[in-house]
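Here is subunit A:
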Amino acid sequence: MFQVTLQHFLVLSAILFSLGVYGIVTRKNAVMVLMGIELILNAANINFVAFAKFGNFGFGGQMYALFVIVLAAAEAAIALAIVLNIYKTFTNVNIDEIDNLKE
Partner candidate 1 sequence: MIGFPILSLITFLPVIGMLLILFIPKEQSKSIKYLTLAITGIQVVLAVILLANYNYNAAGVYEEKSFQFIEKFRWIYITGISWLGNVKVDYFLGVDGLSMPMVILTAIVSFIATISSWTIEKSVKGYFALFLLLDTGMMGVFVALDFFLFYIFWELMLLPMYFLIGIWGGPRKEYAAIKFFIYTLFGSIFILLAMIGLYFSTTEVLADGTRVHTFNMLAMMNPANSTPDGILSLANPNNLRFIAYIAMFAGFAIKIPMFPFHTWLPDAHVEAPTPISVILAGVLLKMGTYGILRINYPIFPEITRQLMWWIALFGMINIIYGALVALAQKDFKKLIAYSSVSHMGYVLLGMASLTTAGVNGAIFQMFNHGTITAMLFLIVGVVYDRAHTRGLYDFGGLAAQMPVYTGFVTVAFFAAIGLPSMSGFISEALVFIGAFGVESIRILTMISTLGILLGAGYMLWTLQRIFFGPLNEKWNTLLDVDKRELAMFIPLSIIIIFLGVYPSAMLDIMNTSVNTLVNFVSGNINSITQNGL
Partner candidate 2 sequence: MANLYQSLELIRPEIVLSIALVVLVIFDLIFHLDKKIVPYIALAGIILTGIFVLFNPQSGFAFQQSNLMGKIGIFAVDTFGNYFKIIIVISSLLIILYSFSSDEINKIQDRIGEYYALIYGMILGMFFIISATDLILIYLSLELMSLSSYVLAGFTKLRDRNSEAALKYLIYGSVSSGLMLYGISLIYGLTGSTNLYIINMILQTPNANQFTLALANVLIFAGIGYKISSVPFHFWTPDVYEGAPITITTYLSVASKAAGFALLIRFIKTTFVGFSDSLGNWQLISSFDWKSLLIAISILTMTLGNFTALWQNNLKRLLAFSSIAHAGYLLLGIVVFSNGGLLAILIYFFVYLLMNYGAFLIVMLISNKTGSENIDDYDGLGYTSPLLAVSLVIFLVSLAGLPPTAGFIGKLYLFIALVDAKMIAVAIIALLNTVVSLYYYVRIVKHMYLNKPTEKTLTVKPNLFNTLLVLVLVIPVLVFGIYFQPLVDWAKNSLTILGLM
């Protein structure tokens, strides 16, 4: 069982993914929520690369990981901008305090 197989990478990715979700759900600070999102993207990337390698699917998986990393950068930029904007408006970035829009 210690022999590293595809499953090991996948389980790693699954746990990372779950931790990301956990972070998103529990952290109050918006920036930390963004960190959770990055974890999710990383987890997916591990999947792509691992599948590509073990399944011998060619370079598609790595390609996708590459794209996702680029996308993550773009998303982080946008997200940070929005968070900054929030900070300017609300003078804090605690997500749970930003709830003017509700029923």
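Some observations on this one:
Note that in this section a residue touches a chain if its C-beta (ideal position, glycine included) is under 8 Å from a C-beta of that chain, and two chains touch if they have at least 3 such contacts; residues count from 1.
Candidates were picked such that all candidates are chains of the complex that A comes from, given by their letters.
This structure is a prediction, so every number in the text was calculated from the model and none was measured.
Here subunit A touches just one chain among 1 or 2 in this complex, the one numbered 2.
On the side of subunit A, the complex with candidate 2 involves touching residues 10, 17, 20-21, 24, 30, 33-34, 37, 40-41, 43-44, 47-48, 50-51, 55, 57-58, 60-61, 63-64, 67-68, 71, 74-75, 78-79, 81-83, 85-86, 88-90, 95, 98-103.
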